[in-house]
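Take this structure, written in structure tokens, and hold onto it; I'll ask about it next.
Here the complex is missing a single protein chain, while all its other protein chains stay put.
Letters A, B and C mark the chains in the order given here, with residues in each chain numbered from 1 onward.
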Amino acid sequence: MLRQHSYWQLFSAVCKKDVQLAFRQRAEIVNPILFFLIVITLFPLAIGPEPGLLARMAPGIIWVAALLSTMLGLDKLFRDDFNDGSLEQLIASSYPLPLTVLGKVVAHWLITGLPLVLMTPLFALLLNLDSQALVATVLTLLLGTPLLSFIGAIGAGLTVGLQKGGILMSLLVLPLYIPVLIFATSAIDTSTMSLDYSGQLAILGAMLVIAIISAPIAISSALKVSVS
Amino acid sequence: MWKWLHPYAKADRAYQLCNTLLPYFAVITVVCMLVGWVWGLAYAPADYQQKDSYRIIFIHVPSAILSMGAYSSMAIAAVIALVWQLRNAELAVIAIAPVGACVTAIALITGAAWGKPMWGAWWVWDARLTSELILLFLYLGVLSLYHAFEDKKAAGRAASILAIVGVINLPIIHFSVEWWNTLHQGATITKFDTKAIDSSMFWPLMVNIVAFAGFVGTVTLMRLKNEILQREKHRPWVRQLLNRG
Amino acid sequence: MLHIKSVTCIKQDRCLFADLNFRLKSGQIMQLAGPNGAGKTSLLRIIAGFSAPDEGQVMWQGESIAKNYDEFARELLFIGHKTGVNNQLSAIENLRFWLQIQGYDTDQELYSLLAKIGLVGLEDVPVRTLSAGQQRRVALIRLWLNDAKLWVLDEPFTALDKAGVAFLQQRFLTHLEQGGAILLTTHQDLTTHFAHLQTVTLEYRH
């Protein structure tokens, strides 16, 4: 029997499976976006439709909604694989587990993060954002949502073995999201004042690099604990 | 490191070590706590600006320092637990967490009680208070994760992983909150300029810091003993403790 | 090949087994027996490396599996109680995915294999629509698709009909002839005659 040792094969297989499954049950892709949209609709209803106020609140609203909607998919990230035993097969593979985990996190971002980024122009319209702020929002979401997926996956990995892990997971993960929230909203804020916001983007990028390197290790040790 | 730790990897030896250390910690705590509180409350001079309200510093600052200190020692224990597979270190993580959470809660409450007369509001989104609040969330996360697991072995390791993730994030959170604070409030209101502190206030503060450290140490040791007993319940050496009274 | 060295497992204050020792050589098959709750599955999970023993070691080719797990994983085929078959995917997709994550080539005669095990015509329907026995067969096809030396199987015969059980045991025989080793738990007795069958019985301890 031929054995070919290709990290790319593993990564793409893991990633493709999750994306394929998500496309088969469209709800998984559509629901977070709908949730995001509804949360954004709630804010003008709660604080009033005055355009100036909305534009000022927009970065915060968009980012809080993004945090919450990525949380929706996180609980499912490892749950199905844990329940049907695929996780054990992934651990008992000769490939390094962090790489497998990287594939799953990337898939999660493709399913929940990327659609948000693509839909941003629509949300920006609803919240009266100007084009400068729109560019900033897209950029921060592009850098920030993968970061959310990575950090969130640590919480998901730790709680996947628990019956009611969902609420606990948000408790563990949300405090860790705070830096992302601060720098991302501040970047959008700065852009509305027509100032240079590359500093905030650089920090987000640096955090993303750190997360890509270190989070898969944390996630895989968390998964090993959950499976044991 | 390993050679030195190895004898204490055995649970009964670790238990005995706790027992030997405990009296020292307890004595230091009681003495320093008494001296520190009486000195701070009654003998230290009043601040010329904040008058007597500043006396809250004698518990606010020690608890804030210890909340960070306890978290870092918890993370160190977590690293030892995961790298050297030392189960006693896992238990130490779980022993420290509730103590750290209590100290953090004290720092928050005293901060609020100090903020009311100084700023006119119980809660101000001051950078230090905000990071302290997030620190409390991190502690509570570790605790609730530990208690959510039925299998305590897995629970200890999961809590250790979370503690390490938290300690990596803590500086980032701290930095980001500080940065956010200066961005939104212009000049931050500093409660107390520590450099300008007079020695008549500095020494009682030091005594109180030692007292808090001693307290955290004492209760951690007590809780560590409990955790060891709980885990080793069925071992003969625990039975022998019964006969000894 | 496999050496279980004074392994102890304590679960929730209950000692499942203590100081367990045995060896499994190439060409041998070993059946773990014992009542429910005796710790058979726990032992299999320790041997597969999912959980660490409270004391003792699992040695593979003279080395602790914890030391070089990826090397051990290359030689291991584990099929647990939870089979690792995704319900939403079809049998073919499941197999392809499994081959990929184990690093095998995917260009194989999967259709003829599926036909051989009695799943002809069911290759591309979602697995959730199959019966329990058919789902188990999807997982067990892996036995024909690997070059692992050690097979660790938790209740492989569950939900299988008589023909399926016999067919599986034929596959066991060829694996043993090729120098492999098998460790399994089962409540049914093995019907085929195995020359080197060992039985380890775990007792329920209070």
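Operating definition for what follows: a contact is a pair of C-beta atoms (placed from the backbone, for glycine too) under 8 Å apart; a residue touches a chain by one contact, two chains touch by 3 or more.
Everything that follows uses one rule, which is that contacts and distances are computed from a predicted model.
Its record in UniProt calls the unshown chain "Heme exporter protein D", which is the match among "Sodium:proton antiporter", "phosphoenolpyruvate--glycerone phosphotransferase", "ABC transporter ATP-binding protein" or "Heme exporter protein D".
Shown chains touched by the hidden one, complex as a whole: B.
Check B:Ala14, B:Cys32, B:Val99 or B:Ala213 against the missing chain and you find that the one touching it is B:Val99.
The missing chain, though absent from the display, is touched by one residue of B:Ala44, B:Leu129 or B:Val207; that residue is B:Ala44. Mapped onto chain B, the interface with the missing chain covers residues 37, 41-46, 51-53, 55-56, 59-60, 63, 98-99, 102, 105-106, 109-110, 113-114, 116-117, 215, 219, 222-223, 225-226, 229-230, 233-234, 238-239, 241-242.
What we mean here is this: only the chains that are shown with their structure count from here on.
With A-B and B-C as the two chain pairs, more C-beta contacts join A-B. For the pair chain A and chain C, the distance between C-alpha centroids works out to 36 Å. For this pair, chain A with chain B, the centres built from the Cα atoms lie 32 Å apart. Per-chain Cα centroids separate chain B from chain C by 47 Å. The set of chain A residues that touch two or more partner chains comprises 228. Residue positions of chain C with contacts to 2 or more other chains are 52.
Within the complex, the chain C residues that touch chain B are 11-13, 15, 52.
By the touch criterion stated above, chain A contacts chain B in their complex at residues 154, 158-159, 161-162, 164-165, 168, 171-172, 174-176, 178-179, 182-183, 186, 207, 214, 218, 221-222, 225-226, 228.
For chain C in complex with chain A, the residues that touch the partner chain are 45, 48-52, 70-71, 73-74, 76, 78, 80-89, 93, 97-98, 100-105, 145-147.
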